[in-house]
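A single protein chain has been omitted from the complex, and every remaining protein chain is retained in its original position.
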Amino acid sequence: MSTEVPSRSTPDASDLSPSSAAETKKYKVIGTRPIRHDGADKVTGKARYTSDVLLPNMAYGALVRSPYAHARIVSIDTSEAEAMPGVLATMTSADLPDPWDKVENLGEGCINYAHLSGNVLARGKALYKGHAVAAVCATNAHLAEEAAAKIKVEYEPLPAVTWVLDAMKEDAPLLHDNLVTQALGEESARPSNIGAHIHFEQGDLEAGWAAADVIVEREFKTSSIHQGYIEPHVSIAMWNEDGRLKIWTGTQGSFVVRQQMAELLKIPVSQVLVIPCEIGGGFGGKIAVYEQPVAAVLSRKCGRPVKIAMRRDEVFEATGPTPGSYMRVKLGATKDGKLTAGEAWLAYDAGAFPGGVIGPGCMCVFSCYDIPNAVVDGYDVVANKPKVQAYRAPGSTHAAFACESVIDELALELKIDPLDFRLKNAVQEGSRRVDGPVYPRIGLIETLEAVRDSQHWNSPLEGPNRGRGIACGFWFNAGLQSSVTAAVNPDGTVSMSEGSTDIGGTRASIAMQLAETLGIAATDVQPQVVDTDSIGYTDVTGGSRVTFATGLAAYQAGLDIQKQMVRRAAELWECDVDQVTVEDGVYRYGDAALSFKELAVKLNNAGDPIVGRASVSPQVSTNAFGAHIVDVEVDPETGKVTILRYTAVQDAGKAIHPSYVEGQMQGGAAQGIGWALNEEYFYDDEGVMRNASFLDYRIPTAFDLPMIETIIVEVPNPDHPYGVRGVGEVPIVPPPAALAIAIHRATGCRMHELPMSPPHVWRAMQDR
Amino acid sequence: MVQIFIPAPLRRLTAGQAQVAVVATTLREAIEALEQQCPGIRGELCENDGLAPTLQVAVDNRMTRRMSTPLKADSEIHFLPAIGGG
Partner (left out) sequence: MTPVKKHVTTKINGESVEFLCEPRQSLLEVLRDDLALTGCKEGCNNGNCGACTVVLNGRPVNSCLVLAVEAADASIETVEGIAEQGHLDPVQQCFLEGAALQCGICTPGFIVAAKALLDKNPDPTEAEIRFSLAGNLCRCTGYDKIIRAVQAAAQARLAAQQSS
């Protein structure tokens, strides 16, 4: 295919030209870099985030949280708080309907409502420090905090466990009395902290080891990490006397919030309206509800809208994170560099309730390589930590840290260049994953070739204590359900409504696909994210699916409009429908030719208004691969790692708005760098997180990072009319492994534990 | 024949076979046919009338949870854990 040439996006972001000349011929809008439609609102402070919504007579809620990592709740006394002037209502889990033990697939993984309800407000036991136990609302936020301090909770502390391997021990304190291990078709006899065992096998492992000339096996550990969105969780609920519940919230999925509210409160979905506000980051952490049901019940009790805004320490202690993990990976290869066998044993904590991200971890661990004989075992383990949530390519980053590190060691043992070794074993169309399916057309090889040909890879790195690493990463990317409607305005512009909340500029990337389809300018489409009463069901903004799936819906809505326009043009020109042709947005019949806009103006007030609609549920993964190159310098005195140069390479299928594709790659890389070098939940012996602030849980700042170069590879996705693949998640996957390998080259030390913070690197250098 | 790939933990129900071939035109028929050959396996894969919520199915690379998903004569069926995303 001729369009498979990697297009190098210029490192100069101020260059607004399309990403490559070849593509401008094909597309007018796609591949250009228009200013996003919501941009002016966001640079002037006018954009409305949930916290900016001020409703008349609004009350403010606050939560009482467990000071213990594990404790029986003996009693809760709210009377003193209730007696305070200005206090309007209090609640505990007794005010939530008895949850049903129902597991539902919400598109993006499944939710067990009993667990969700128990996470919203603890039932009987507090399962982690920060677990919400009771709530209060008052006429102002300070008063609510004061009243929360007056709610008396008597606890009976229990032993806590936070490290995944400890939680798996026979004698570990049990979080749930009735949790048994699910293993497809088998349940363990006695309760434990292990919620599930996943097992994949392929080929003949013993034969695979026998065929190997070199075998490397290593173990790895990682700490819990938070998504770290800058906007804390905030919601407003208004439960009217007529039974209708309105929720204002910053969420990755307004329909998924609607569903959760209906299930937790046992009310019909039709009684819930979710109004999505602008959202200040999510990364997977703003899908499950936390404060929303609490605000709703408090609102019903006090008859006013109730706002609950979490503090930053609450965000760290009670939301997110991604799991801490223990992993063992073993790989074997022949002398000439062909992988023959692989074995992975992964244990991820799930936080306080089962159902973490071990499934995708197991599916991703060997996803970049063709390994004929492989076995993967994975364990989902509860521990006294907040319930694990998705975080950008959930489970894949951990697994890649382990697998890529072993791949690198194996290559060095075999004296094969690690890039060549990866190229030799990279998956391609037809390769079978360890969990079974066969890949369709994918672009890992093209991505690795772009690394090989890159300026960065071919530039020398000199000087002491310096090293270069590369690593690969994979994420599936989802399809799921999306809806779009689009109305043609009298002036020939189009107003587009969609249900995917916009976290990173997707209004623009969706509008651009509609504009391309119609042959109009991106600025002639006015996109809007609307509430759950105003558009068809749309799944979460997650799984890197929005530009792909909601974009697909926009494309189809465009075709719907075009069909109507053709019919109306035929009426206008008094000809047959099939005599009207459309090309590049120009409608023709005989000598008559009208642009989309001209035609729209002519059709105004003459017949049915033109409204296009489409709903889609593409059932595909769009399978994206990335590879990152990093140069580091390690300070021998302190163990501090400085990044000298960084390049992210990724197959985007087709970059709709290259600036935002680059932005996803850069932002994902930065998060992966933070994960690799600094971030961790630091637990004390009591299971208390000791660094629950942005001062102590230090995410990368502008001063910690260099520019992040990007190379967009475009191997079109056969399942999308413009070839789009999901982009957002893959770039967080390679950094920890790439950095570990770079640190090895700089210091000679193999790092097997995240984060590779100065004390850990320093220690490793002392031990070498 | 449609090839159903049996998840390793369920192979105790298929006498150790990793793949079972059936004749079917939809996912529902395939699972029925599998149940005929290996009694008890449907209960592990399905709940009520649909797929168990913790699972998803890949039919020739299409992810689906729909029992009516059409199959080709030589389709491949894989049962996978349901996954989320950030």
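Per-chain residue numbering starts at 1, and chain names A and B are given in the order in which the chains are listed.
Note that a contact is a pair of C-beta atoms (placed from the backbone, for glycine too) under 8 Å apart; a residue touches a chain by one contact, two chains touch by 3 or more.
Worth saying up front: this structure is predicted, and the values here are computed from it rather than measured.
Displayed chains that the missing chain touches over the full complex: A (touch as defined at the top). Across the entire complex, the residue among A:195, A:208, A:232 or A:342 in touch with the chain not shown is A:232.
If you put the hidden chain back, the residue from A:51, A:513, A:623 or A:757 that touches it is A:51. Interface note: of A:278, A:404 or A:729, the residue touching the hidden chain in the full complex is A:278.
Only one residue from A:240, A:428 or A:701 touches the chain missing from this view: A:701.
Screening A:99, A:505, A:519 or A:653 for touch with the missing chain picks out A:505.
The hidden chain makes contact, of the residues A:152, A:199, A:311 or A:602, with A:311. Contact between chain A and the absent chain runs through residues 12-14, 16, 33, 35-36, 38-40, 42-49, 51-52, 54, 86, 140, 142-143, 227-232, 278-283, 309, 311-312, 503-505, 657, 659-660, 662-664, 666-671, 693-695, 699-705, 707-708.
Note that only the chains that are shown with their structure count from here on.
The distance from the centre of chain A to the centre of chain B, each centre being the mean of the chain's C-alpha atoms, comes to 28 Å.
Residues 103-105, 108-110, 182-186, 197-201, 227, 282-285, 287, 357, 359-360, 362-363, 390-394, 435-440, 475-479, 542-545, 619-621, 728-729 of chain A touch chain B in their complex. Partner chain A is touched in their complex by these residues of chain B: 5, 7-10, 12-13, 18, 41, 44, 53-54, 56, 58, 61-66, 69, 76, 78-86.
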